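Can you read through this structure? Questions will come right after.
Note that one protein chain of the assembly has been removed; the remaining protein chains are unaltered in position.
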Amino acid sequence: VSDGAWLTAMLAVEAALARACAAVGLIADEEARAIAAACRRADFDVDELGRAAAEGGNPVIPLVALLRGSLPAPAAGHVHLGATSQDILDTAAVLVTRAAVDVVLQDAERAADAAAALADTHRDTAMIGRTLLQQALPITFGLKAAGWMSAIDDATLRVRASAAELPVALGGPVGTLAGYGGRGLQVRGALARELGLAEPLLSWHTLRAPLAGVAGALALMCGALGKAARDVTLLAQSEVAEVHEGGRPGHGGSSSMAHKRNPVAAVAVVACAQRVPALAATLHATMVAEHERAAGAWHAEWEPLSQLLRLSGSAAAWAAQMLSELVVDGERMGVTLADAVARNELSEDLGETASLIEHALGRHREQREQRERGS
Amino acid sequence: VSDGAWLTAMLAVEAALARACAAVGLIADEEARAIAAACRRADFDVDELGRAAAEGGNPVIPLVALLRGSLPAPAAGHVHLGATSQDILDTAAVLVTRAAVDVVLQDAERAADAAAALADTHRDTAMIGRTLLQQALPITFGLKAAGWMSAIDDATLRVRASAAELPVALGGPVGTLAGYGGRGLQVRGALARELGLAEPLLSWHTLRAPLAGVAGALALMCGALGKAARDVTLLAQSEVAEVHEGGRPGHGGSSSMAHKRNPVAAVAVVACAQRVPALAATLHATMVAEHERAAGAWHAEWEPLSQLLRLSGSAAAWAAQMLSELVVDGERMGVTLADAVARNELSEDLGETASLIEHALGRHREQREQRERGS
Amino acid sequence: VSDGAWLTAMLAVEAALARACAAVGLIADEEARAIAAACRRADFDVDELGRAAAEGGNPVIPLVALLRGSLPAPAAGHVHLGATSQDILDTAAVLVTRAAVDVVLQDAERAADAAAALADTHRDTAMIGRTLLQQALPITFGLKAAGWMSAIDDATLRVRASAAELPVALGGPVGTLAGYGGRGLQVRGALARELGLAEPLLSWHTLRAPLAGVAGALALMCGALGKAARDVTLLAQSEVAEVHEGGRPGHGGSSSMAHKRNPVAAVAVVACAQRVPALAATLHATMVAEHERAAGAWHAEWEPLSQLLRLSGSAAAWAAQMLSELVVDGERMGVTLADAVARNELSEDLGETASLIEHALGRHREQREQRERGS
Partner (left out) sequence: VSDGAWLTAMLAVEAALARACAAVGLIADEEARAIAAACRRADFDVDELGRAAAEGGNPVIPLVALLRGSLPAPAAGHVHLGATSQDILDTAAVLVTRAAVDVVLQDAERAADAAAALADTHRDTAMIGRTLLQQALPITFGLKAAGWMSAIDDATLRVRASAAELPVALGGPVGTLAGYGGRGLQVRGALARELGLAEPLLSWHTLRAPLAGVAGALALMCGALGKAARDVTLLAQSEVAEVHEGGRPGHGGSSSMAHKRNPVAAVAVVACAQRVPALAATLHATMVAEHERAAGAWHAEWEPLSQLLRLSGSAAAWAAQMLSELVVDGERMGVTLADAVARNELSEDLGETASLIEHALGRHREQREQRERGS
């Protein structure tokens, strides 16, 4: 989600647009090839483009000028054919989002697999359950881990579904496809196929549910990851000490206290999860967009979207590390539980934890198999 | 979503729980009938319950005490069997949400139908398209209305889907179903059937995606409604005057300026849409919940959820009124367009607006038919 | 901050406006008295006004109609003289806010006093300090309590200052004071004196810093209260058990677990603190208001402001109870500290905690004395 990734994506869209125009006969194949070649070899300075972008309000304007400058006529004149800046930027946003989501999902699935392994291993590891941060009644650590797993699994489904629906953007300045001599819908279809994206019903320059929907799904995922991480920070407290983060020596060190072993990964996940809801709110709020192009709301989307993707990626990667390397002290759990049971004369009944874990693991395995078949 | 609606829902859950326990043989049928009757005739004072709730932290504790007090043994002892307060409150939240969403969806669908009628009527009503609040190139009003319709349609699908997934909550104090002597999964299944709700994989006391998911979907809906309303406020400006809100005399009057005709419905929708993203963010943030019951995050959900539902309902109802009664001045649109075309030597090409509208209306009709078949 | 409080405040503003107009000679004294009497005896139905408000977009329009209907000419015609709805509603909002803030501050000051007493009593009660939820190095409980106190003290100063700056609103429909025949500034001054409010430089119908500033100050206060409450929930954990909430028998009871003693007050404060930042964000966002009256942003302020005030009041009251009744187990703190020191070979150096506490208590006493002198 770096500036460079956005630039690469914009160039990919301009190249694909040229190929799509050629595919429906609007420009010659050799022009499309020349434009695509110019996009490939383009070596523009991201910072300079950023400055030029300020004048016109977006980076596509100077980008197109540079591309045209690097090509002979008539190819030069056929760069960006019929498109508007937002077509390119929105489609680039979709490409960047899709690529970032792929990485996020891989890490989230690793995290869910790690939680599944914990649930499987610890299905009979009894511990005290806690409500309102007070010891309550017995559960198993497997049940807790199955909850983490199941919440992450659900979230990955939603993120995957919302990313899969992301459509190509092509409408021209006001969304009418007026620049294509009646072949605009064909060009849009060809562009979608070129880039492997869905086709929208209408131009979505100011109908922003596709990106806001991904933002909401990522917020759900970060909530699920944050829940697991919050539990780990609490279980890793010195006074509780039922888990600690594994990992290399040095992990979790302190600049001033040699004895400490901080739950660094869990803290990082919690920090990401604390920032995501506000960014998703920004993307929900910017849906209220004026007429055929928003006067501010669209520009306000770019960075929050990038940050959401980056924070989700960071949260998923840290969560995968946290859960894969988690060291569980089943013995300590047992001692604490026995003590709580004795002190409060609690029932030791574990209810139907075994069945609950089994069902949840079954669903996890199904979901993984479907995913593997799908890919 | 009033306090009374929450109370009614909590009583409905306690009654259904008793029936579910009877269905699996844990309590006698007559006890279940007695408990259900007590729930029906319960005439508790909402404010008093609120005060009592403060002591224990939630309203279920005093509610159960009152119910038990109104029943003879052994039924008294079988009220709330095996459940924890959060089971009752979460299931009540689901019932309240489902009922509120039904109303929201009806109004949103009326709004979409009204937008569809505008798109249909005005598919050839040419007007100037506007980008960054500047006159740009020609569109039709039908294309704009089709965009509103399509965005609302998409949002209703998401809201409907997220509400349909809402599961029953039953897990007991720490989610193990320990209070049912091995028949907890059966009770949970029976309770789900009693209430027409989905069954969850695990207890979701601290896995909050179901409600946060509805919140995200409602935020998308309010964004879509807000976009239409923002456009109406802009088109209704005195200097633009391409639409105005219809309705009874007195609608949109001013306390100090007799000549004014304020776009009251559109302003109300915009105001709702401005408040919703922050409330959805609160529900995303409270997903980070501690252990088996959150120390604050759960309590922070109740009012934002109610407010989200109420604001969504208000936005949908106002949007339906706004779009149903919208007065469109096609002549004025034509004059403004002709002037813009002449002044800026614009192309009058409307591109493929006709096909775009046709496709969008086709999808709208399909969605409506599926809905009607489904219900 | 109930609907009734808003109605009372609106009537108080209309009455004061009449007196102000009389004071500068625009209307007769007896008319002002008649209007004020009509406002006092007004017994309007809040719900009915709410419904009528929907037609015109705000409740002042029907309110003025009802007042005029209850008076003979010429007084009837001099109700609401020169004012616009927003003048009345904004000034009412200021009155409601000021009254609510008074209550909030009293409770927040009780909370700070209670924290000061804890800091004073426990200045030498050594305990383990904790970073990233890990045992770190020794502190005293007095230092921790002094931190809570100091943060609440700072916040009360900010809230008090922002509320004291709240200005009267009077500008007429577009803020020019055009309805007063050249005596508008005099009327505004008289109105400010009548209500004990500051005078603004300009009409602030769409310059919303006054209310947004209070919202930001309340968010700081709730952050400070939430920090103390979060610490209490953590210290009250069964495994830590260094504090617990006192209070009457029954406080913190559980519907399903008789042995539990939940930190109900702390949980309530945390829940309030989790909701406030999003509401403050709404009030910051609605500052972007159109022209001379906003098309939605203004309407979006009312409920979030009421909710902010109510949540702040709730958080302050619960925090005062939590801190006043907090039971501190100094012995347990000592045992845990000794154990941590021994296990990790920690220094027992308490640094300059005594001086830090002394300075902080000194500032607290100064602030209290200034407040008492001021009132």
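For reference, chains read A, B and C in written order, and residue numbers begin at 1 within each chain.
Convention: a residue touches a chain if its C-beta (ideal position, glycine included) is under 8 Å from a C-beta of that chain, and two chains touch if they have at least 3 such contacts.
Fair warning: this is a prediction, and the values are worked out from it, not measured in the lab.
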Worksheet, complete the sentence: Chains in view that the hidden chain touches are A, B, C
Item to complete: Quick one: say which of C:247, C:263 or C:277 touches the chain that got left out.
Response: C:277
Fill in: Selected residue (touches chain absent from view) among C:46, C:164 or C:178
C:178
Worksheet item: So which of C:35, C:168 or C:212 would be touching the chain we can't see?
Response: C:212
Practice prompt. Could I get the residues of chain C that touch the absent chain, sorted low to high?
Written response: 57, 84, 129-133, 136-139, 143-144, 146-147, 150-151, 154-155, 158, 172-180, 182, 184-185, 201-203, 206-209, 212-213, 216-217, 219-220, 222-224, 226-227, 229-231, 234, 270, 273-274, 276-278, 280-282, 284-285, 287-295, 347, 349-353, 355-356, 359-360, 363
Item to complete: Spell out the interface residues on chain A facing the chain that's missing from view.
Response: 54-58, 60-61, 64, 80, 83-85, 172-173, 179, 229, 233, 248, 250-257, 262-264, 266-275, 278-279, 281-282, 285-286, 295-300, 303-304, 307
Worksheet item: Mind pulling the chain B residues that touch the left-out chain?
Response: 128, 130-137, 233-234, 236-240, 254, 257, 259-263, 267, 278, 281, 285, 336, 340, 344-346
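Just so it is clear, only the chains that are shown with their structure count from here on.
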Worksheet, complete the sentence: Whole-Å distance, C-alpha centre of chain A to that of chain B, is 26
Response to the item:
Distance between the CA centroids of chain B and chain C (whole Å) is 30
Worksheet item: When the C-alpha atoms of chain A and chain C are each averaged to a single point, how far apart are the two points in Å?
Response: 38
Fill in: Residue numbers of chain C (touch at least two other chains)
233, 254, 257, 262-263, 267, 278, 281, 285
